[in-house]
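Attaching a single structure in structure tokens format; questions to follow.
As you look at this complex, bear in mind that one protein chain is not there, while each of the others sits in place.
Labels for the chains are A and B, by order of writing; each one numbers its residues from 1.
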Amino acid sequence: MPLPNQDRLFPVEPNLRGLARALYESVEALPIISPHGHCDPRWFAQNERFPNPAELFVIPDHYVFRMLVSQGVRLEDLGVPREDGGAVERDPRAIWRRFAAHQKLFRATPSAMWLAHSFDQVFGLTEPLTEANADEFYDRIDTMLGQPDFRPRALFDRFGIEVLATTESALDDLAWHRQIAESGWQGRVITTYRPDAVVDPEFEGFAANIAQLGALTGEDTGTWQGYLAAHRARRAFFRDHGATATDHGHPSARTMDLPQADAAALYQKILTQGATAAEAEAFRGQMLTEMARMSVEDGMVMQIHPGSRRNHHAGVFARHGRDKGFDIPGRTDYVSDLQPLLDAVGMEPGLTIILFTLDETAYGRELAPLAGVYPALKLGPPWWFFDSYEGIQRYRETVTETAGFYNTAGFNDDTRAFCSIPARHDVARRSDCSYLANLVGTGRLSESEALEVAHDLTYRLAKDAYRL
Amino acid sequence: MPLPNQDRLFPVEPNLRGLARALYESVEALPIISPHGHCDPRWFAQNERFPNPAELFVIPDHYVFRMLVSQGVRLEDLGVPREDGGAVERDPRAIWRRFAAHQKLFRATPSAMWLAHSFDQVFGLTEPLTEANADEFYDRIDTMLGQPDFRPRALFDRFGIEVLATTESALDDLAWHRQIAESGWQGRVITTYRPDAVVDPEFEGFAANIAQLGALTGEDTGTWQGYLAAHRARRAFFRDHGATATDHGHPSARTMDLPQADAAALYQKILTQGATAAEAEAFRGQMLTEMARMSVEDGMVMQIHPGSRRNHHAGVFARHGRDKGFDIPGRTDYVSDLQPLLDAVGMEPGLTIILFTLDETAYGRELAPLAGVYPALKLGPPWWFFDSYEGIQRYRETVTETAGFYNTAGFNDDTRAFCSIPARHDVARRSDCSYLANLVGTGRLSESEALEVAHDLTYRLAKDAYRL
Partner (left out) sequence: MPLPNQDRLFPVEPNLRGLARALYESVEALPIISPHGHCDPRWFAQNERFPNPAELFVIPDHYVFRMLVSQGVRLEDLGVPREDGGAVERDPRAIWRRFAAHQKLFRATPSAMWLAHSFDQVFGLTEPLTEANADEFYDRIDTMLGQPDFRPRALFDRFGIEVLATTESALDDLAWHRQIAESGWQGRVITTYRPDAVVDPEFEGFAANIAQLGALTGEDTGTWQGYLAAHRARRAFFRDHGATATDHGHPSARTMDLPQADAAALYQKILTQGATAAEAEAFRGQMLTEMARMSVEDGMVMQIHPGSRRNHHAGVFARHGRDKGFDIPGRTDYVSDLQPLLDAVGMEPGLTIILFTLDETAYGRELAPLAGVYPALKLGPPWWFFDSYEGIQRYRETVTETAGFYNTAGFNDDTRAFCSIPARHDVARRSDCSYLANLVGTGRLSESEALEVAHDLTYRLAKDAYRL
């Protein structure tokens, strides 16, 4: 990976490059709105130093370790914990060296760009990381992490983050968010309501989760009405900790709108006898519609992230658990699956549902046509594997002609890799400015319109869509 | 949207731009062949003035009003009639102002380009439409519409239309077409045979439609043979009014080739007891094959437009009816679904079937490989949401390498927005010339070949494919 250069990701043709650069310069310094992600709120509550380079850059980043695994490196050798407590590499420097020795695997990937940007902008390391300079990198990063300027809150400020949303389970006590609020620190770190553990009958420990949901809220979650009331209570509790949105990670986009009596009966059946696969799918689908109805009531923005086939390899899942790089996208239908929910609430003017996809074929065929007509729908940015230069170009080229810019929701970084946040937003800003420069260069947008749109894509759309 | 500029949609690199411009200049002035669309033949029969700017540009254009709806404007406030006769906005100027106030929604969409082109080329309005100049636009357009030069026939001539095909139901009396023919006006406006209402058992009023088909033809549509004979008679009647083609809008591309006794039994079952969803699908599929067989007999070109999931929102459908922007594409299979029809008649040298898609994934995987070997098949241009600059690039880049240019059928505008016809053909000509310039610039086509191909894509292929 080359050092970051000032014109990276801009078109090569000189006129377009100049246009893209001018657009980028107008948005480069805007604050970061990060309305969806997976940073740990504890970082900002406790504000302790990040332990070491391997724990910052390698061990928690599934983009990074999955690539090493694909070429035969064992997860154990990268320090990824085992569920059975079995031995894994404990020496962060050894992990770092393995990571450094495999840099060429990342050529032309977003990870390469994010890492180079972080090394350069955060740690002043402008050379490419190699096996030869691995220790030099390690020592410098490790030393800097020990300095006050590199504590989480200091980095948050340095990164220019205006607001950062984390994601917590519906059962979370939000203690870290409370601690942040009570600390007097001015950084805005808010939570997001993620109820998968209590709406998905196939989630580990579903029955216990439902019981806990009852205990937390004082509602009788043994009944359908009590269960819905408990959700309302938890949503209010999350809003008290800054939440403006909910998030739903489902295998499909299936929604249902059963008569309430049938929904109640389905809930009873599942609670007392467990769920078949079809019942679990139906219940998740029903709950998306219920969540949407609650959003109409309480104004929370709803995010749907469907289509990941989680934990694809049974052996890796048994040994290392969730989120270990073995989540693979699958075909996702939106047109039929969302119809029950949209029939129920799709025309509600006060509702915002932000749709994501891991199936790019849906952009032009389903998502842009849907978002281009339903007032309740907006499209989230390219997600996960598609949060990349080419992914962004494909998204803009396929979505914009049908849905325009104003049915999209700006950028999300969706990351747990804290240092990658400014890098990801920078890639998105550059990629969008390249796209806009192409529109101007080919007479599809005026320069003044492009300047306004660049600002909207970078800042205003995310802020408005998430009501921040 | 910027004012139209002379080099819009051409590549930015100067050599390619020059090539694209030269190609475009060679086809810019060619007559328009419009072999598929939805203009109202009454316009040309009566040749009355278009009522006002809102009825010309907003109320009938689902591309336009769906975008406003997506941002919370009510269909009622745009003057779109209600099925129950409920109140809708009656003031065309108020509708026009709402439309003008939301122009930024159309940025970088084909609608923006079509509208700007129409305003400029038809009405001499070169500024962008804004909230501020909405009344100025309204008054100027309204005044001009009252002038003889802006009557439908005058615009038809000014637009350089050589032939325009409209689309009528199999039950239509074609009175407007007869009136046009008898008027002595030289404009060639022909009809197209669209039998959905009498081949789709799920169409509103199917039984009554079948009875009416019998009454119109004197055939006994209570029998399978009589029903087929009635189709033959109506096809002949349509040919007498200029039709060279039939058109079929089905939810899928499913075809069937049942033994005739089974087809007759299915028809009887449906007529006497109604159709299950599966029987309706089978019957539509059988009728595609029957229509193809009749095309072998009578030489009519067959168009198949599959894959739209119509009337996605039940409430909007109940309130406002069909064609209100809530038709959403869905996944469409061609390889299996067309096999029965192709086994029956796919190798017929005299048959032409033109395939369309709303599922772009089919271009490279299914449609180009099929059209690249079956003599009966040709590919229609990018359709509906994909009739756009990027849509055309994706189509050419994905289709051409497998099917070449000569298994495609030139351009269709497929519009009911009359003023957009020259704008749409202009976008298609420019987009194709950009694509061809890229081929020449990268050594994949010689300049003399590109000139010939540009002419073919603009004019000859449509004329030949539709036998015009």
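The rule is simple: a contact is a pair of C-beta atoms (placed from the backbone, for glycine too) under 8 Å apart; a residue touches a chain by one contact, two chains touch by 3 or more.
Source: prediction; values computed, not measured.
Engineer: Out of A:70, A:260 or A:276, which touches the unshown chain?
Structural biologist: In the complete complex, the chain left out is touched by residue A:70.
Engineer: Of the residues listed, B:16, B:32, B:210 or B:354, which one is in contact with the missing chain?
Structural biologist: Among B:16, B:32, B:210 or B:354, only B:16 touches the chain that is not shown.
Engineer: Going by the contact rule already stated, which one of B:35, B:346, B:380 or B:410 would touch the omitted chain in the full complex?
Structural biologist: For the chain that is not drawn, the touching residue is B:346.
Engineer: Looking at B:23, B:95, B:122 or B:445, which makes contact with the chain not pictured?
Structural biologist: Per the contact definition at the top, the residue touching the missing chain is B:445.
Engineer: Touching the missing chain, which residues of chain B?
Structural biologist: 11, 13, 15-16, 333, 335-336, 339, 342-343, 346-347, 349, 361, 364-366, 368-375, 377, 397-398, 400-407, 438-439, 441-446, 449, 452-453
Engineer: Residues of chain A in contact with the chain that isn't shown?
Structural biologist: 1-2, 4-5, 7-13, 66-67, 69-72, 104-110, 112-113, 128, 309, 312-316, 325-326, 328-331, 358-361, 385-386, 388-391
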